[in-house]
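Note that one protein chain of the assembly has been removed; the remaining protein chains are unaltered in position.
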Amino acid sequence: MANSSKSFWRWFHQLGSPKWFYQKSAKWLPWLWAITAILFVFGLYFSLYASPVDYQQGNSVRIMYIHVPAAVLSMVGYLAMAVCAVIGLVWKMKMSFMAMRAIAPIGAVFTFICLFTGSMWGIPTWGTWWEWDARMTSELVLLFLYLGFIALHSSFSDRNKADRSAAILAIVGAINVPIIYGSVKWWNTLHQAYSVTKKGAIDPQMQTPLFIMIGAFYLLFVILVIVRLRLEVINRETKSKWLQEELA
Amino acid sequence: MSSKNSNLEVKGLTISRNEQVLLESIDLSFTSGTITHLFGENGAGKTSLMRALAGLLNQDAGQVFWRGFKTSHPEANFSNDLLFLAHNLAMKHELSIAENLQFYAALRGKAVSLSEIKTVASELRIESLLERHFAELSAGQQHKVSLSRLVLENAKLWILDEPFVNLDSQTRDWLSHKMMDFAAKSGVVIFTSHQAIDGLKIHQKISLTHDEDEVMA
Partner (left out) sequence: MFVTLLKRELMLARRNWVAILIPLFFFIMVVSLFPFAVSPEAEFLQQIAPGVIWVAALLATLLSLDLFYRGDYQDGSLEQLLIMASPTQVAFSKVLAHWLVTGLPLVLVSPLLAGLMHLNYAPDRELLDPNHTPVMMLSLLLGTPTLCLLGAVGMSLSLGASRNGMLVAVMILPLYVPILIFGSAVITASLANSGYNAQLAILGAILLFALVLTPFAIGRALKVAVS
């Protein structure tokens, strides 16, 4: 027990070193890409071909296999940003701030994908591309939160200040997300709007491909974060010797 | 409390600005009853060092101790003992001189009477302006108002960023005397200045150089 916690802390500490991360992640990336590709092949095969057609929605239900994973990752992304923010502020770990900054645009893109696919799904099911549905509205607010974070981080000339300010915003935002979601949901029931996305028990034949796709999206998210984080390391460590040797 | 030796100790301080390391793991000591002159070219990190000592700038590494405690520790009573005068005068234009000065003293829990302010103001030849709004004063007069905080607030540590700049010779003498009096009463003074100050007894000189981040005490 003590041993494993010790090794966890060593790992945690190493993760804080840009050099260690940069060198190790180069070895991780091919593997991650390979697993992700396999998952996507399986996931897309099942979700686009080998899964049943919804008796109400027909083939348009297949958008779900993109929409739901994107929604999951949009929220996980914001949470991850807030966790990085806490680690960065408490332990003054610079890598953590870099990760936070790396996640933001990726999370925003996933949120946008979620909204976009939701709208596409809305055309056949609601007959309109936008409906003030509780989940969609929450995703929209989440996109605004991401954009606020990116806007704040980019308006400082001093990177140190930008990191710490944006970290505070990420934490405040993350605490607010459940409150926003709860209130939007309540507001939605009040106005008796459409609730097409309110699903009951999902068909197990749809469940498997959905889980595979969620897994694939998770890995894709991680890969994109790693790639961006590597760029961030290059950006911030330009002057350090190890990086110049690495890039030479 | 005050009988305790009030020294400011800096251990392994590293500070950077805009990703550039200005000072790397420096140790400094400012003992009670001394005046320290910080000098060096622009951009060498004098102001950053002062701001780090005052707890404003986030240091990358190292610690600052006051009365043997970390400055953030409540026992150090640092926030009450420190008087930091920066380039900006930190006075509200909408308030009168007296109101400005009384507020800062009140933050240290000290009620300053108008007569006390008058005494200082007459030494600085601004006593006729006390009821004026700060905005109505000339730059030189505004500077004098900010300097009168030194006398009105019972601090134990003065950190002064370029206090002598643009002062007339009379005020310059006044300030050097106040600094020496303060040191004689076991206060600690740290100040920056580009020029040497005649008649000011300096106990320690610290030069900050830009290139090697080297500190010579």
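All chains are identified by letter, namely A and B, in their written order; residue positions are counted from 1 within each chain.
In this text, a residue touches a chain if its C-beta (ideal position, glycine included) is under 8 Å from a C-beta of that chain, and two chains touch if they have at least 3 such contacts.
Here the structure is a predicted model, which is why all the values come from computation and not from measurement.
Engineer: With respect to the chain omitted from the figure, which of A:L15, A:L29 or A:L152 is a touching residue?
Structural biologist: Selected residue, touching the omitted chain: A:L152.
Engineer: Among B:L95, B:L130 or B:M180, single out the residue that touches the unshown chain.
Structural biologist: B:L95
Engineer: One chain is left out of this view; which of B:L23, B:V64, B:L82 or B:L137 touches it in the full complex?
Structural biologist: Touching the chain that is not displayed is residue B:L82.
Engineer: In the complete complex, the non-displayed chain touches which residues of chain A?
Structural biologist: 89, 141, 144-145, 147-149, 151-152, 155-158, 160-161, 164-165, 168-169, 171-173, 175-176, 179-180, 182-184, 186-187, 190
Engineer: Which residues does chain B use to touch the chain missing from this display?
Structural biologist: Missing-chain contacts on chain B: residues 51, 54-58, 79-80, 82, 84, 86-95, 99, 103-104, 106-109.
Methods note: only the chains that are shown with their structure count from here on.
Engineer: Counting in whole Å, what is the centre-to-centre distance of chain A and chain B, each centre being its mean C-alpha position?
Structural biologist: Here the centre of chain B sits 48 Å away from the centre of chain A.
Engineer: Flag every residue of chain A that touches chain B in the complex, lowest number first.
Structural biologist: 157-160, 164, 236
Engineer: Quick check on the complex: what are the chain B residues that touch chain A?
Structural biologist: Residues 16-19, 58.
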